[in-house]
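Shown here: the complex without one of its protein chains, the others still in place.
The first chain written gets the first letter, and so on, giving A and B; residue counts start at 1 in each chain.
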Amino acid sequence: MRKLISALAVAGVAFTGSAVAGSHSEAMIKEGQAIYHGKSRGNCVACHNIQDPITNQAGNQGPMIIAMKARYPNKAELRAQIWDATAKNPLSIMPPMGKHNILTEDEIDAVVEYIYQY
Amino acid sequence: MKKIISIAAVAALTLSSMASAQSFSEAFDAARALQGANGTFEWNGKKYSTQTIEEALASKPANAENAQALFDAAKAKYKESQEAGFAWRDTKKYLKESKEAIAAGEFQKAMDLAARAHYQARKGVEQRDYAEKHWIDAVPPLN
Partner (left out) sequence: MNIIKSTLLGLSVAAASQMAMAATTGATVATVDPEADRIALQEYMKNRFPDTPMSEYVNGIYAVDAASRAQWEEIEEFPPYELDLEKGEELFNTPFANGKGYADCFENGGIGIRQNFPYWNDERKTVVTLEMAINECRMTNGEKPLGWKKGAIAEISAYMAYTSRGNEFAIEIPNDEAKAAYLDGKKFFYSKRGQLNLSCADCHLTGTNRLVRADLPSPALGHTTHFPVVRSKWGNIGTLHRRYEGCHRDSRSEYLKPQSETFRNLEYFQTYMSNGLIVNGPGARK
């Protein structure tokens, strides 16, 4: 057990802060867009409308993706909301995209970059 | 083989007893949500990684023993989630693919798949435990 923890801790230290400070490259935004709108991927658009011209048949179960920088001055908080919306509201209909392995951690980072523009 | 099982068992045991004391798992989730898989957080004065137990086990040396141990643990957890009535759609498929990968000598692939199956099954069991306590919160109240 101790061995495991220390190994993990070392691994963790080496990477501190990298997830949030990651690159904002166009490629990442494009990937986020594909996940957001892809029916067999994130399918975020099923519930959240967004003012991207490619949007088709957006749902309204959840709030519109707008003014994200104002709503989430701390980008990591937005990431956390996607990772598990039930942490703040246990009755939320939103699937815990990270906690339940629906998207990978990298995919979540990409979606954050994409929607943070709106 | 024995060593891995015991590490996993101790980790799992410790996790579940911690959860009842409120919240190693809550602290873990909060940190993982903010930072992803490569973060760290402190809990009760100790520093931990945001890597899951399953991810840690899957990063052990890829060999037959380790793959089989992880597969067996995942299969047992899956059964538990099934008996709880909270098994998830893809877990069985991951187990099947993991088994095939072991047979084909693709141990890293087998370990990654078993890790994913184990994580899903573990979350399914947690979902049952949560539902037991909280399903009533969703019922519309009487006015």
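Points to keep in mind about this one:
Note that in this section a residue touches a chain if its C-beta (ideal position, glycine included) is under 8 Å from a C-beta of that chain, and two chains touch if they have at least 3 such contacts.
Worth saying up front: this structure is predicted, and the values here are computed from it rather than measured.
Where chain B meets the omitted chain, the residues involved are 82, 85-92, 120, 127, 130-131, 135-136, 138-143. Across the interface with the omitted chain, chain A contributes residues 45-47, 57-61, 86, 91, 93, 95-96, 100-102.
To be clear about the criterion, only the chains that are shown with their structure count from here on.
One inter-chain figure worth recording: chain A and chain B are separated by 21 Å, centre to centre, where each centre is the mean of the chain's CA atoms. On chain A, the positions that touch chain B within their shared complex are 1, 3-5, 7-9, 11-13, 15-20, 76-77, 79-80, 83-84, 87, 90-91, 98-101, 105, 108-109. Listed in rising order, the residues of chain B touching chain A in the complex are 7, 10-11, 14, 29-30, 32-40, 46-51, 56, 116, 119-120, 123, 134, 137-138.
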